[in-house]
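Let's turn to chain A:
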Amino acid sequence: MSHSEFILETRALTKAFGGLVANSSVSIGFREHQAHAIIGPNGAGKSTFVNLLTGHLPPSAGEVLFKGASIGGLPAHKVTRLGIGRSYQKTNIFPSFTCFENCRLAAQSRLATSMRFLRPASSYKAVSEQAEAALASAGLAGRSGRVAGTMSYGEQRQLEIAMVLATAPEVLVLDEPLAGMGREESEHMVTLLRDLARRYTLILIEHDMDAVFAIADVLSVMVNGTLLESGPVERVRASKAVQDAYLGDGAEAY
Partner candidate 1 sequence: MITHIPKRLAILLLVLLVVLALFPLWGKLVFAAKFTFLMQKLTGIMILAILAMSLDLLVGVAGLVSLGHAAFFGLGGYMLALMSPQYDAANLWLVLPAGLAGVAAAALVVGFLSIRTSGIYFIMVTLAFGQMGFYFFNDSKLAGGSDGAYIYVKPTVEAFGTTLVNLDDKLSFFYVTLGVLVGVYALLRVLLASPFGRVISAIGVNEYRVQGLGFNPMAYKLVAFTIAGTIAGLAGFLAATQYGFVNPAMLGWHQSGHVLVMVILGGMGTLFGPVLGAFVLELAHFAFESLTEHWLLPMGVMVIAIVLLLPKGLAGLLLKWTDRKEDGP
Partner candidate 2 sequence: MDFWFFLIQLLNGVQYGLLLFLVASGLTLIFGIMGIINLAHGAFYMLGAYLAWWLAGVTGSLVAAVLLSLPIAALVGYVIEAVLVRTLYKRDHLDQVLLTYGLILIFNEAQRIFWGNDVHGVAVPQALAWSFKLTETLSYPAYRVVLSVVCGALALVMYFVIAKTRFGMWVRAGASNREMVAALGINVKLLFGLVFAIGAALAGLAGAISTPITSVAPGMGDTVLIICFVVVVIGGVGSVKGAFLGALLIGLADTFGKVFVPDFASFTVYGVMAAVLLWKPRGLFA
């Protein structure tokens, strides 16, 4: 185990696209088994931050540390193998695969290699069990045979989560899991996320404040590519700077 205080940590993480600085010297630490939400208005740099954290973008400067080791600049497929799973803001599944096949592929990524050519994928029992368990955790136990593209939007969002779970991560990075959901679907998802928060280290990017307050222990606020405030939910919520910049004015909050 890590001797560091944090399981995942960024230090002065910076990303520039040409002249545009999307993330400017962002330093956040994520503690094990905590649910840590990151909020901020559109364009605050949250998505860039997630992409940097999970290797989907290489940082321009600064560091990402996982269990004390630097992982900044590692490609996405290596980062996820370390145990950092992520979901996507826009539903990002394999629509022509069944629900189960989506999760089995995710679980299969934990084999030492998938350069295995002869035995059918269905004969890897442990992989299949892991996929089924992930489907059950995400509330899709009865849906495994459905072709993913034919399911409802809410179910596709659940599948998105199930696929991450199937990769057996330690840290879950969820990029707006509630995006585009109706009220009922949202409530369902919040219940699921609260359950996940008990079992995983959770990093949650979310716009829905009610959901954030219901789930998160720690809250970070990003504005204009920088970290404005970070700390326990109640303290950040009460912060004057955050109130002014973000939470206070309902019109500006979105």
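Regarding candidate selection, all candidates are chains of the complex that A comes from, given by their letters.
In this text, a contact is a pair of C-beta atoms (placed from the backbone, for glycine too) under 8 Å apart; a residue touches a chain by one contact, two chains touch by 3 or more; residues count from 1.
Please read all numbers here as calculations on a predicted model, not as lab measurements.
Chemist: Using the definition of touch given at the top, pick which of 1 or 2 touches chain A in this complex.
Modeler: By the stated definition of touch, the match is candidate 1.
Chemist: Across the complex, what residues on chain A touch candidate 1?
Modeler: Per the stated touch rule, the residues are 54, 56, 75-78, 80-81, 86, 88, 92-97, 101, 104-106, 108-111, 114-122, 124, 163, 167.
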